[in-house]
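For this view, one protein chain was removed and the others were kept in their places.
== chain A ==
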Amino acid sequence: MDVLSQLQRQLADFLASLYREGFVDDQFTQLQKLQDESSPDFVMEVVSLFFEDCEKLVNNMAKVLEQQVVDFKQVDSHVHQLKGSSSSIGAARIRNVCIAFKTFCEAQNREGCLRCLQQVNHEHAQLKANLQSLFTLERQIVAAGGSVPAMQ
């Protein structure tokens, strides 16, 4: 197998594993479908925005949760934002943590919220690393003269 085919095979396998392990879902596929010659970096741009947004929200939530009296409505509103964004880009694991997170907000459970926050951080880091690997592979393919294969 030449280098290009190997890379393409690697990409396909890697992508398949991301879906299989629930890191991304069908909505991520939708994003990829939206990427074309007129918007060749669309996925990367949206994903970058998402990670920035996620970090900001997590920092805000951490601040609110360390107050003497926690404003759970505020935390909930941030979780709602994060749930929406993660859902829109297909970040399935993060979205799922948000679902549990919301329940803890409604129950005004600080410990539960803090645990979820930690989980969000963890999933954020993992997804970031995974998507960075994905984009690197894509760049290598393009550099080797190929085009990114059509998704599922």
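The definition used in the following text is that a contact is a pair of C-beta atoms (placed from the backbone, for glycine too) under 8 Å apart; a residue touches a chain by one contact, two chains touch by 3 or more; residues count from 1.
Heads up, the rule we're going with is that contacts and distances are computed from a predicted model.
K.L.:
What is the protein name, per UniProt, of the chain that does not appear here: "Cell cycle control protein", "Response regulatory domain-containing protein", "Translation initiation factor eIF2B subunit beta" or "1-aminocyclopropane-1-carboxylate synthase 7-like"?
P.N.:
Record says "Response regulatory domain-containing protein".
K.L.:
Return the single residue from A:33, A:73 or A:139 that touches the missing chain.
P.N.:
Looking across A:33, A:73 or A:139, the contact with the absent chain belongs to A:33.
K.L.:
Considering the complete complex, identify which of A:74, A:87, A:109 or A:126 is in touch with the unshown chain.
P.N.:
A:87
K.L.:
Across the whole complex, list the residues on chain A that are touched by the chain not included here.
P.N.:
Chain A touches the missing chain through residues 27, 30-31, 33-34, 36, 38-39, 42, 45-46, 49-50, 53, 80-81, 83-85, 87-90.
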